[in-house]
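Apart from one protein chain that is not included, each protein chain of the complex appears where it belongs.
Per-chain residue numbering starts at 1, and chain names A, B and C are given in the order in which the chains are listed.
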């Protein structure tokens, strides 16, 4: 499976963006993984001083900034998928199936615990 | 825009997974951001000792593990989007447009530099 | 200033550990930064589902695991400092002085805000 039409369109848009800037030389998977983590760090900084409750009620400005960080993480995630020929949606469905096995409802309802400690 | 049919289907599948385990109580945006960064950290650990060249030639086993970490990051990203009503694809297109303004081809071709230092 | 006797002793112990395993080839600053972030991600995973209150009352087992993750982050931080000849304590004092200028008590008491937004 090669992903949806929308994701395919985005994949090509991303490739074009990188290629026309001659940036592919910097986009080794190692660097893409680093950039992804860097952006994830920028995302988390918006939440670090908030209470859990405050984190559900972001101001429009903060929400706008959070959206951009989410976009940045996703951009590098999709670039990394493209390097490896990974279908991101197929990978998510595969992980959900694995998670359903690791975390059976009757064992985990209402509790969060690493599967190897259940 | 509310995303593609595929992403909508996945969004509902994710919600069901969380709800049937009564895990929504743990899924504050604050916690989701933390979980996302934790998974991004797991992803980066697969690359930290590799050379840039080695990072392009992963063994099938390592690639399989990397796929699962990619899935984990994406799962929490989508959960976070769902909490805020953010359309992930729309956010990415918006960020690409912004990046095109910040990084004009003629200024950045072949170089990577933060836009405020161009 | 070149650090305290204790930190100097630790620095030499770390160097010996790496050298006798012929691991210096993997310890480029780029890789050390990645490893540091990977360990910070492992640290954060212990807290991601906890409430702020629960995070102050860790079980002895969890506290022991958190200590090991703290140690891992610090190990890579010290290795990175060693590569660049950075004195970690001097760097912290320099940053505290800068923070005192950026966050004057009368402006920030009781509030957390990025200094460029004060």
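Assume contacts are C-beta pairs under 8 Å (C-beta built on N, C-alpha and C of every residue); 3 or more make two chains touch, one makes a residue touch a chain.
Predicted, not measured: the structure shown is a model, and the values here were computed from it.
> Could I get the residues of chain A that touch the absent chain, sorted low to high?
26, 31, 34-35, 37-42, 44-45, 47-49
> Please identify, in ascending order, the residues of chain C that touch the omitted chain?
Per the touch rule, chain C residues meeting the hidden chain are 3-7, 10, 13-14, 17, 20-23, 25-26, 28-31, 33-34, 36-37, 40-41, 43-44, 46-47, 50-53, 55-56, 58, 63, 66-68, 70-75, 77-78, 80-81, 83-84, 86, 88-89, 91-96, 98-100, 103, 105, 108-110, 112.
> When the complex is taken as a whole, what residues of chain B touch the one chain not shown?
30, 33-34, 37, 41, 49, 51-52, 112
In this text, only the chains that are shown with their structure count from here on.
> Give the rotation angle, in degrees and rounded to the nearest 5, that superposes the C-alpha atoms of chain A onto those of its identical copy chain B.
That pair's rotation angle lands at 180 degrees.
> Tell me whether chain A and chain C, two copies of the same sequence, contact each other through the same residue numbers or different ones, using over half shared as the line for same.
same
> Touching at least two other chains at once: which residues of chain B meet that condition?
26, 31, 34, 37, 40-41, 44, 47
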